[in-house]
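And then chain A:
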Amino acid sequence: MEALATGHLFALTGAVLVGLGLFGFITLRHALRQLLAVNVSGAGVFLMLGGLGRGAATTDPFPQALVITGIVVAVALTAFGAALILRQAEEDHAAKEDDERGGKT
Partner candidate 1 sequence: MTAFLPLALLTLPLVAALISFAMPEARAVWRDASNILFALVKLALVGFLLLQAQGGVDFEWRYEFLPGHDFVLRVDAIALLFVTLSTFLWLIATIYAIAYFERGPNLARFFGFFNLCVLSATGVAISGTAITFFLFYELLTLATWPLVVHKGDEKSLTAGRVYLTYTLAGSAAFLAGILWLKALVGPLEFAAPPDLSPVPTLTLILIFVLLIGGLGVKAALLPFHGWLPQAMAAPAPVSALLHAVAVVKAGAYGILRVVHDIYGAGTVADLGLGLPLAFLASATILYGSLRAVMQNDIKKRLAYSTVSQVSYIVLGASLAGPIAAVGALVHLVHQGIMKITLFMCAGALANRLHIKAVTELDGAGRLMPVTMASFTIGALGMIGVPPVAGFISKWYLGSGGLEAGDAWVIAVLAGSSLLNSAYFLPLLYRAWLLPPQGDHAPVAELTGGWNRMLVLPAAVTALASLGAGLFASFPFSPLEWVSLIVDAGYLR
Partner candidate 2 sequence: MTGLEYAIAGLLFMGVFFYAAGSLGLLRFPDSASRLHALTKADNVGLGLVALAVALHWGSVAVAAKIAIVWLFAIFTAGATAQVLGQSSKDETDPRP
Partner candidate 3 sequence: MSLVFDLVLCLMILGTAAASLLMRSALGGIVFFIAFGNLLGIAWLSLGAVNVALAEIAIGAGVTGILLILAHARLSAMGDPVECEPTSPWMRAAVAVICGGLIVLLSVAVLSISPTDRMGAQIATLMPALGIENPVTGVLLAFRAYDTLLETFVLLGALVAVWAIAPPGGWPQRPASLAIATPVSLTVIGTFSRVLLPASLVMAAYLVWTGSDLPGGAFQGGTVLAGGILVAALGGAIALPRADDMRLRSVLVLGPAMFLGIGLGGIALGRFLSYPVGLEKALIVAIEYALALSIGATLALLVAGKPVPPAAVQEGGD
């Protein structure tokens, strides 16, 4: 019974995290923050998987493995996203500097 409740508790937490992340993704206007929000949602999904795989004594190793895969995939995409954000900022920065230089001459 307690295992059941624990599982549901974590799974529900995961569900709320998904919603929170989605809220953040839509309302936050900076790409870095959106990236963070997606990660929150992702963690929520993982937690759902874990919670619903919770057995009486153990947690199903199958979803565990899937979650590990998911975490690694998430970090790969997040890192690439961060690199894109930085590159974008550099381009904007350079464009701004060009504009200013153009304005002076």
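We adopt the following convention: contacts are C-beta pairs under 8 Å (C-beta built on N, C-alpha and C of every residue); 3 or more make two chains touch, one makes a residue touch a chain; residues count from 1.
Inclusion criterion for the candidates: all candidates are chains of the complex that A comes from, given by their letters.
Remember, it's a predicted structure, so these values are computed and weren't measured experimentally.
Here chain A appears alone, and the candidate among 1, 2 or 3 that touches it in the complex is 3. Interface residues of chain A facing candidate 3 in the complex, by the touch rule stated above, are 2-24, 26-30, 32-33, 35-37, 39-40, 43, 46-48, 50-62, 64-69, 71-80, 82-87, 89-90, 92-93.
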